[in-house]
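If you scroll down you'll find the structure; I have some questions about it.
Every protein chain except one is present and positioned as in the full complex.
Then we have chain A:
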Amino acid sequence: MSIDTTDRAIITALQGGLPLVQAPFAQVAEGLGLAESDLMDRIAAMKSSGVIRRIAAAPNHYKLGMVANGMTVWDVDDARIDALGPQVGALPFVTHSYERPRARPDWPYNLFAMVHGATRDEVEAKRAQIAALLGDACRGHDILYSTRILKKTGLRLKERN
């Protein structure tokens, strides 16, 4: 989908979030000089085209006590990743999971699964469950814990018309 100037203005207005007021769309629409119904129609169109995935809360894992954040990475047989990837993604403790290209020789892994927990032991136990699920389709794996958030801003559109 190509987005027009009005869509860009809407995205820019919503980058910081949706207001926590009774009629949030009316408030945002007023700021943009649009009718509430026009704004909602455009948001609906952006949702159906996938530009907006959902309108939801982004929780802070650290504040919820989920201080161990492990990026588990797996070298999975290419012939079996289409079948196994969705099973890994469906595990309740996996928050994101992707197939990505390997970068040999530096990086042999093609499946990434994010796992959060209150402790590293908890994350290791979850990692063992993924290992059991992948079985002999997996030729090697590793886990990278985050030790510091260096930046977190999300998508920012550049200023332009």
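Going forward, contacts are C-beta pairs under 8 Å (C-beta built on N, C-alpha and C of every residue); 3 or more make two chains touch, one makes a residue touch a chain; residues count from 1.
Just so we're on the same page, contacts and distances are computed from a predicted model.
The complex appears with one chain absent; UniProt names that chain "Siroheme decarboxylase NirG subunit" among the candidates "Siroheme decarboxylase NirG subunit", "RNA polymerase sigma factor", "Branched-chain amino acid ABC transporter permease" or "Spore germination protein KA".
Mapped onto chain A, the interface with the missing chain covers residues 1-3, 11, 14-18, 20-26, 36, 40, 43-44, 46-47, 49-61, 63-64, 66, 71, 81-82, 85-86, 88-90, 92, 95-101, 103, 106-107, 112, 116, 142, 144-158.
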